[in-house]
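These notes are about the structure you will find just below.
Of the protein chains in this complex, one is absent; all others appear in place.
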Amino acid sequence: MTTNGPRGYRPGLVDLATGQISREIFVNDDIYAEEQERVFARSWLFVGHESQIPNPGDFFVSRMGEESVILCRDRAGAVHVFLNSCRHRGMKVCRYDDGNTTVFTCPYHGWSYGTDGALVGVPYFREAYHSALDKARWGLVEVAQMCAYKGTVWANWDAAAPPFLEYLGEFRRFLDLILDGWDGREGQAELLGGVQKWLIPCNWKFPAENFSGDSYHNISHRSVDLVGVGPSGKSRRDYGELDVARKLHVAIPDRGHQTITYVLPSGHQPQPAYQNSPEVAEYFRHCEEERRRRPGANSRLIGAPGEIFPNLALLPRQPRTLAVWHPKGAHQTEVWRFFFVDRDAPAAVKNFLRDYYIRYSGPAGMTEQDDMENWNYAHAASRGVIARRYPYTYEMGLGHAVENYEWEGLLLPGRVVDLTAAQASEEPMRNLYRRWAEFMEADSWDELMTWRRNAPREAVAAK
Amino acid sequence: MSGPINIRDLAVGARVVLGSGAEAEIVSNPNDGVWLFARYLASPRDPALVGQEDMIFAQDVVEVRP
Partner (left out) sequence: MSDDRLARVLLTHEVAEFLYAEAELLDERHYDEWLALLADDIRYWMPMRRNVKYGEAAREFTREQADIAWFDEGKETLTRRVRQIQTGIHWAEEPQSRIAHFVSNVQLIEATPSVADAQEVAAKCRFLVYRNRVETETDLLIGKREDTLRRSGNGWLVARRKIILDQNVLMSKNLTFFF
């Protein structure tokens, strides 16, 4: 099995014809190093939320791949994403998590940068540099592209990458499910204060593929199903709708984004939910009715776990969160989990949901705890030379995806597997690793933008 | 010669004396302990600086006027 060199990933390590993927892509340090270049330095990565930096001078220190970056709003109000590293000798210019500032000053030699990234302060500029240093060349390194979409901020180090919305493609409507209000109004998501950050001893792709749509692992959450953690104190969740909905996998093949989603029957009426809290029940009843009145196909979609390539997980229903799986070496992942509520929801509703989010998700989340145990020891038990000889199987549902899926008048994009009877498939994981292999093989974004060659109209539509 | 001065929390309007003998008034303080934004009030060595704004490095500040 080939593990060195940029070529050979698809036949050697990611075999989509048989649905077999080598353990090497999870545990091999050389592949990890190459992944940093080929995947993370070229992909659109989630950086943060505009509500974290409402005022000029506000900043939030985030990560892109292994690197620390600063999301900030300059004095003129423009949003930037900078590499958090002094151009002179590399020291972090900001070691706070967030705050407000007029400058980012390096503690090492005192170089100082404005919130627009410009190098403004160089100690002994006249005396030691004899005024010869070209300050304009030595500002903070800024990302090649940045995009703010409905409050979320995304960035990319590669100037040749397509614009964010084209990168997102037809997955946009699934991201909208989390960023729009529960009542269907655009961009109503409000970020709750505090980002959960913690370490998991596993490769970042374990959580990435899980959130791509692993509906097969429900058994691992049996204990929480038994004791109940849901909004009504039962099971894990609280949606009668799911009993009448179609449960689907949707995979956008040339983008590498994929999700579980539920489609409600045409003309479906809201069902009672959150029954142990009248105020919360009333809020969601109101929202469900409102969103059914709004034009647009999303009123029949109920969001579920999904993944935007490479490392952003979304959970558009409750608990409503975005999670970033930051790689930290081949064998460790630093998770950052962001939680959202509707901006205009009553305080009691926000509080109710917040309580639910905390007991469900994150390191103290009664559900997510068991996931991390699985990822931890799946990774650990795949590191040995013998274990590495044996690939994982991803053949579940191979050949059962359809295109142009339609149910009761609702047409869905991409490749779709109906899980209503099947329960599970590995179409989303195959989709993730197909895209991953393409990134590992391609030398440029030109090769990766297959849709511009195959279907020019789609690229235009995405804009 | 006094010891090092912590400029981090000096107020806008405060006057500082620099090693060059110049005197400047703080127009804003980024509170980073390294830099001040100040306007020259006097500059015996280079009178052209008077009235100009500049970034003042902490190590250049030798005195804060009472």
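Labels for the chains are A and B, by order of writing; each one numbers its residues from 1.
Simple rule for what comes next: a contact is a pair of C-beta atoms (placed from the backbone, for glycine too) under 8 Å apart; a residue touches a chain by one contact, two chains touch by 3 or more.
Being a predicted model, the structure only gives us computed values, none of them experimental.
Colleague: Which of these touches the unseen chain: A:R75, A:R95 or A:H109?
Modeller: That would be A:R95, which touches the missing chain.
Colleague: Kindly state which of the options A:G12, A:P163 or A:P201 is in contact with the chain not pictured.
Modeller: For the chain that is not drawn, the touching residue is A:P201.
Colleague: If I consider the whole complex, including the chain that's not displayed, which of A:A118, A:L133 or A:L192 touches that chain?
Modeller: A:L192
Colleague: Touching the hidden chain in the complete assembly: which of A:C287, A:L301 or A:M372 does that?
Modeller: A:M372
Colleague: If the hidden chain were put back, which of A:Y113, A:W325 or A:Y357 would touch it?
Modeller: Checking each option in A:Y113, A:W325 or A:Y357, the one touching the absent chain turns out to be A:Y357.
Colleague: Touching residues of chain A against the unshown chain: what are they?
Modeller: Interface with the chain not displayed, on the chain A side: 95-99, 192-201, 220, 222-224, 226-229, 233, 334, 339, 351, 354-355, 357-359, 362-364, 366, 368-370, 372-374, 376-377.
Throughout what follows, only the chains that are shown with their structure count from here on.
Colleague: Flag every residue of chain A that touches chain B in the complex, lowest number first.
Modeller: Residues 101-103, 105, 107, 110, 112, 120-121, 123-124 of chain A touch chain B in their complex.
Colleague: Along chain B, where are the residues that touch chain A in the complex?
Modeller: Going through chain B, the ones touching chain A are 28, 30, 32-35, 55, 57-59.
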